[in-house]
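All protein chains but one are shown at their positions in the complex.
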Amino acid sequence: MTSLWTYANPKKFVETTDKVLPFVSVLAIVCLVTGLVWGFFFTPDDYRQGSTVKIIYIHVPSALMAINAWLMMLVASLIWIVRRHHVSALAARAAAPVGLVMTLIALATGAIWGQPMWGTYWAWDPRLTSFLILTLFYFGYIALWSAIENDDTAADLTSILCLVGSVFALLSRYAVNFWNQGLHQGASLSLDKEENVADVFYHPLLVSIAGFVLLFLALVLLRTRTEIRARRVRVLSTRQRME
Amino acid sequence: MIALLLRDLRLAIRAGGGFGLGLAFFLIVVVLVPFAVGPEAGLLSSIAPGILWLGALLACLLSLDRIFALDWEDGSLDLLAVSPLPMEAVVSVKALAHWLTTGVPLVLATPLIAVLLNLPGEGFRSLILSLALGTPALSVIGTFGAALTVGIKRGGLLLSLLVLPLYVPTLIFGAEVARRGLSGQDTSTPLLLLAGITCGAIALLPFASAAVLRVNLR
Amino acid sequence: MPDLGKYTDTVLAAYAVSLGLIVVLVIVSLMRSAKVKAQLQALEEKVRLDG
Partner (left out) sequence: MLKVSDLQIARGGVPVLQGVSFEVSSGQALVVRGPNGIGKTTLLRTIAGLQPALDGAVDVDPDDLAYVGHADGIKSTLSVTENLTFWAQVFGQSDISPALQTYQLEGLADRPAGLLSAGQKRRLGLARLLVTGRNLWILDEPTVSLDTNAVEMFSACIRSHLAGGGKALLATHIDLGLEDAKELDLSPFKAKPMSVNAFDEAFL
């Protein structure tokens, strides 16, 4: 069995993902559509929240992906630091914008959903605030990548920033909890644990979560391939100049 | 190590050293607040701890890119990298020098400046304690940010973008201590957490900063 | 179209914003992918010719 690290070779990675990407993309679209359609059209209103509960099918999956995207970038950064494989560094670079968009979606849906419940668009609720902080971390990470010309220096610096940032993101997560009790729903909508909301909402939610995960995967694969090709363009053009 | 610290302190005090800059900025920010929110004493005293903490944080932030920029330009950083001093030591001494030239003057000046915001008497003790405990973390985290952006031209804005999110826990706990001190509540929990973050930062961040500097020196 | 009651605009707004952001992200990613692929083809062509 070829070891996992062979996929870290960019050429091989691009070849293997040629086959995988279409498959994952189609699967992502299917899951997304079924999950959202099922949740949107075929589930009853919540006795308390009315139809706004339908926002759950976007808010919860996007919030989950926002956190998992950063964790994936953290793992990719560790792999870059330890094994120096270009693909993992470029995958982290590719995942950052997707994670950022997921965070923005979670924030937007959270704020919009909160409006009827809490009466204001933006309440400084610990979970929403920690997503706001996560957005800042994403911006910083992406900005650092674009600020440095040399690819490998950029990879090194951003991976160290990701490590340090993760520790402080975690610290902020609990500092924010300490700082304000919060209006967010209780465990029924918690982002980490399995939802224990009523079954009828539960199954479509799982499908849309699967849809979001596959969407994230497809986007990261696509963007990583683009980063690898962009890197190859830079290498070839510097070589052109050298002759 | 001491030689580097003394040199940096001497440089800061000498002409163009930027010793008083952080302090001046802190004073200006605090003076501007009443213009922005109105002179009403009750309002000012309630927001005073937060404003003073924010002012101290921004003052530290502003003087960060001077930490490595000068040594980077005149080649001292390369020479220090080859000297017997390990990079971790160089980074820690730089953070300490930044704290001594920016953090400490802030803490000492806070009582005077807090009067401008009608901070009631009982609020002083906890505010100064929280600043004294918090500013070292601001310096160490800031040094990490400065090391990250040392090679980037005009990296000042990027430095702020990278460092501000890292400042959030310190700001939250620091301002919380000051606020609780003001209203007479027990400040032990936020104080311990603040001290914890500072000690953690002092102990661990120099390794990250040194690694980043070695990458930038390549 | 299910009757969303008084929260119709809230729910629709949330879905519109989210799907909008996702669509924008997908389109931007696809366009960039195509652009870089074209650049690469052009460069490899040049390298093969005078390689």
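Order of writing sets the labels: A, B and C. Residues in every chain begin at 1.
The definition used in the following text is that a residue touches a chain if its C-beta (ideal position, glycine included) is under 8 Å from a C-beta of that chain, and two chains touch if they have at least 3 such contacts.
Given the structure is predicted, the values throughout are model-derived calculations rather than measurements.
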{"item": "Visible chains in contact with the missing one", "value": "A, B"}
{"item": "Absent-chain contact - pick from B:Glu40, B:Asp74 or B:Glu122", "value": "B:Asp74"}
{"item": "Touching residue (missing chain; options A:Lys11, A:Arg83 or A:His203)", "value": "A:Lys11"}
{"item": "On subunit A, residues whose C-beta touches the chain left out of the figure", "value": "9-11, 86, 150-152, 228, 231-232, 235-236, 238-239, 242-243"}
{"item": "Chain not shown, touching residues in subunit B", "value": "2-4, 7, 10-11, 14-17, 70-71, 73-76, 78-85, 217-218"}
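In the analysis below, only the chains that are shown with their structure count from here on.
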{"item": "Maximum inter-chain contact count - chain pair", "value": "A-C"}
{"item": "Chain at maximum distance from subunit A, centres defined as averaged CA atoms", "value": "B"}
{"item": "Central subunit by CA centre of mass proxy", "value": "A"}
{"item": "Rounded Å distance, subunit B centre to subunit C centre (Cα mean)", "value": "41"}
{"item": "Whole-Å gap separating subunit A and subunit C, where each centre is the average of the chain's CA atoms", "value": "15"}
{"item": "Centre-to-centre distance between subunit B and subunit A (centres being mean Cα positions), rounded to whole Å", "value": "32"}
{"item": "Subunit A residues touching subunit B - in the complex, by the definition given at the top", "value": "133, 136-137, 139-140, 143-144, 147-148, 153, 156-157, 160-161, 163-165, 168-169, 171-172, 175-176, 178-179"}
{"item": "Of all residues in subunit C, those that touch subunit A in their complex", "value": "2-8, 10-11, 13-15, 17-18, 21-22, 25-26, 29-30, 32-33, 36-37, 39-40, 43-44, 46-47"}
{"item": "Subunit C-facing residues of subunit A, complex", "value": "36, 40-41, 45, 50-52, 54-55, 58-59, 62, 97-98, 101, 104-105, 108-109, 112-113, 115-116, 215, 219, 222-223, 225-226, 229-230, 232-233, 236-237, 239-240"}
